[in-house]
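These notes concern the structure reproduced below.
Of the protein chains in this complex, all but one are displayed in their positions.
Order of writing sets the labels: A and B. Residues in every chain begin at 1.
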Amino acid sequence: MSTLALEVTALNKAFGGLKVTQGVSLSVRPGERRLIIGPNGAGKTTLFNQISGDLRPNSGRIRLFGEDVTALSPYQRAHRGLSRTYQIITLFGGDTLEHNVTLGLLGLLPSRWQMWRPLSTYRHLVTEARRTLDSVGLLHLAHHSVSELAYGEKRRLELAMALAQKPRVLLLDEPLAGLSNSERATVKALVASISKDTTVVMIEHDMDTALDLAETVTLLNYGRVIVDGERDQVIADERTREVYLGG
Amino acid sequence: MQFWIIQGLNSLSLGGLLFLLSSGFSLIFGLMRLANLTHGAFFMLGTYFGAIALRDYSGLNLWVTAIGAGIIVAALGGLFERLVLTRLKTNPLGQVLVTLGMAFIISDACLVLWGGDSIPVPTPHNLQAPTRLFGFVFPTYRLVLVAIAIATAIGLYILIDRTRLGAMIRAGVDDRQMARAVGIPVSRLFTIVFCLGAGIAGAAGVLGGPILSAYPGLDADMLPLALIVVILGGIGSLFGAFIGSFIIGFIYTFGTVLFPELAYIILFLPMIFVIAFRPQGLFGRLGT
Partner (left out) sequence: MKWIALALFAAVALLLPFVAGDFYVNLASQIFIAAIFALSLNLLVGFGGMTSLGHASYLGVAAYLSALMTTRYGFGHGAAALISILGTVAMAAFFGLIALRATGLGFLMITLALSQVLWGLAYRMSGITNGDNGIAGLTRPAPFGISLESPAAFYWFSLLAAIIAFVMMTIFVSSAFGSSLKGVRDQPRRMAALGFNPWMIRWITFVYAGFWGGIAGLLYVYYNKYIHPTSLSTTSSAEALLGVIAGGSGTLAGPAVGATLVLLLKNYASAYVERWNMLLGLVFLFIVLVMPTGIVPGLQKLASRLWRRPS
């Protein structure tokens, strides 16, 4: 019986009168691939924001590998192996791709407090960053500015920044959103190739594409967990059909 | 005992003035996300208008002058908002900087026009005799000033809470995008609120005249007090501005009388305390 990679218990969050997370509990085993689905506005991103520490829940607990991180800041959670991507692309637009990924690597190292040596002189970080860029197929653009990228390339860069950190738990917020079919296939393959050392929790409301990536699925609606379990079980469930087909 | 009573009343009247100043600042900030650093200058402009008008035209009285100054300053504020601030809609930092620039221009213009000596504003004749209440003597004008501030607070409350305009302002404060989406003319609302805030500040300048007089640097004395009030009370909250004004009025008045050299330090202690433990201010909702 190993400890859970991510454990959320009885989480609640409201914006004013709007209850966006209502008693949500999740248990994700190490190495698991979990898909979180639900219609727009179901509270998926808000759930991620609470797991990553961007938002404070009103009540409930969040544990990473058994450690209670509910009171920790986002950066402290990052140092405990949590990494995430954003649904709304959040990159350093004026800088190069290489710089973006190197910055991601720097975040977990003590050298981030270094006040005299330029980041670009950290050869091993740059090498590592380029390797990650290569793995998402963006190496040829390493010295280009992010602002020159097409949307699909930005999505992959988002992913690269998170992957570079070799997280223990990776949160992906709609990594396929807005991509063309061929780009979808690329990113899907990329996500499928993530090492089993990393636990992946992924939001996608497009079930068709994302389902093959998942082992387990959680269905959220109106801030509540509606169904939760093995993939096929959840798909077959009556309530899933109700939410999705408006039954 | 008389000392405490008098200083208490002084505190209340300063608090009242601060409310007139900071309520507009707070409204503007809440709706437009604009730190209007011209606000102290609007107040000073009002005081100068009052001082000059009452000095040169004997037929005027303080109340008419206050209303007139309020209207003039509101109009100036409206022009400034329309001609300059709207151009900088996408540049909030630029907006603050031009309000600062405008404050410099106004305060220097006052110096050019009316010189470096302070100009008194006479207390209305019928309010010069002190009022006797419960065996104590009160300066009548200050009592009236406190009453005006409270009346203004009630008026603003009704405006914001009970009228259509107020409903639109509240919607704009809560969520500008949403307000736009449902068809509220946000841009016109900005102008109205800016005029309103500027006008109250201008009128307050006249009303504060009998206590403060018009002098160069009045704006620089008043603006920080208004800033401290809104930081204390919570930026964008009218109620916070009300409570904050009287807290600062008391602290400043008693601080100045009891520890003249330290008044400024005492003044900013509550601000530090609030920022440390409740950065959104006592009654604020915005973190900013």
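By definition in this document, a residue touches a chain if its C-beta (ideal position, glycine included) is under 8 Å from a C-beta of that chain, and two chains touch if they have at least 3 such contacts.
Nothing here was measured: the structure is a model prediction, and the numbers come from that model.
The shown chains contacted by the absent chain are A, B, with contact judged over the whole complex.
When the full complex is taken into account, the listed residue touching the unshown chain is B:Ile105, out of B:Ile105, B:Leu133 or B:Ala167. Only one of A:Thr21, A:Gln165, A:Thr199 or A:Thr216 touches the chain withheld from this view, namely A:Gln165. If you put the hidden chain back, the residue from A:Gln114, A:Ser180 or A:Gln233 that touches it is A:Gln114. Although one chain is hidden here, its contacts on chain A can still be listed: residues 52-54, 73-75, 78-79, 83-84, 86, 90-94, 99, 103-104, 106-108, 111-119, 122, 161, 165. The chain not shown here touches chain B at positions 29, 33-35, 37, 84, 87-88, 91-94, 96-98, 100-105, 107-109, 111-112, 220, 223-224, 227-228, 230-231, 235, 260-265, 267-268, 271-272, 275-276, 279, 287-288.
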